[in-house]
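Worksheet: one structure, shown below.
Heads up, one of the protein chains got dropped from this complex, but the rest are sitting where they should.
Coming up: chain A.
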């Protein structure tokens, strides 16, 4: 039996004014029809750091993540403010295509297109109107290097992306996202479909990418959150309960529900 926890007592960290933030949400609510899936989520994400979102299945962490680059448009109703460069990007008149170029996303299951490795990466660049072969080739190499995949595929760029292993496919998806040179990279359980060795590679890639990008990662795996993130947000039944530095969350959780989740009482 899941204990009833109070949603009143939360421990949400805020940041000093001099900490540069990449993204900030204010009282975000998400509704799937009449189902209120996310309550008052107010979180700030410091630049060039990895923030992990943890919690049990159905806690709303993926819902929250997908709202950040408006991937929930047409699926759910998202209210509240999402601040990005001092613009509320949750306004209806904001260009969602532009947002997604700056806030990239990698999904739970590797989802490369049924095209060659090269075509996968230049797909979005072409859509943006870049045609120069030189520029495209440079971007392909740079983003594949960024995702630590270059050495494995450089001789087979025209091979189908579907012939790659799951871990390689996921790194290709990361490469595809960073080819757009976004500010923020959202990752929705990127390792849940991967084996441990591929997972290590993706984690190493993320640690390297942190230098250039702000990373927000949803993960089911508490060890993974502990290994890679600087701060951690714990979600429970559509509420953000605790948001603290990762070291604090795992050694000294502030509220009972986090303590129970961290110690494995549920989830």
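The rule is simple: contacts are C-beta pairs under 8 Å (C-beta built on N, C-alpha and C of every residue); 3 or more make two chains touch, one makes a residue touch a chain; residues count from 1.
Quick note on the criterion: contacts and distances are computed from a predicted model.
*Asks:* Can you work out the missing subunit's protein name as recorded in UniProt? Choose among "Bifunctional protein PyrR", "Hydrogenase maturation factor HypC", "Phosphate transport system permease protein" or "[acyl-carrier-protein] S-malonyltransferase".
*Replies:* The chain we cannot see is, by its UniProt record, "Phosphate transport system permease protein".
*Asks:* Touching the left-out chain: which of A:81, A:109 or A:142?
*Replies:* A:109
*Asks:* Who touches the missing chain here, A:61, A:139, A:176 or A:201?
*Replies:* Checking each option in A:61, A:139, A:176 or A:201, the one touching the absent chain turns out to be A:176.
*Asks:* Could you tell me which of A:27, A:88, A:128 or A:158 touches the chain that is not displayed?
*Replies:* In the full complex, the listed residue that touches the missing chain is A:128.
*Asks:* Mind listing the chain A residues that contact the chain we can't see here?
*Replies:* 69, 71, 97-101, 104-105, 107, 109, 111-114, 123-124, 127-128, 162, 173, 176-177, 180
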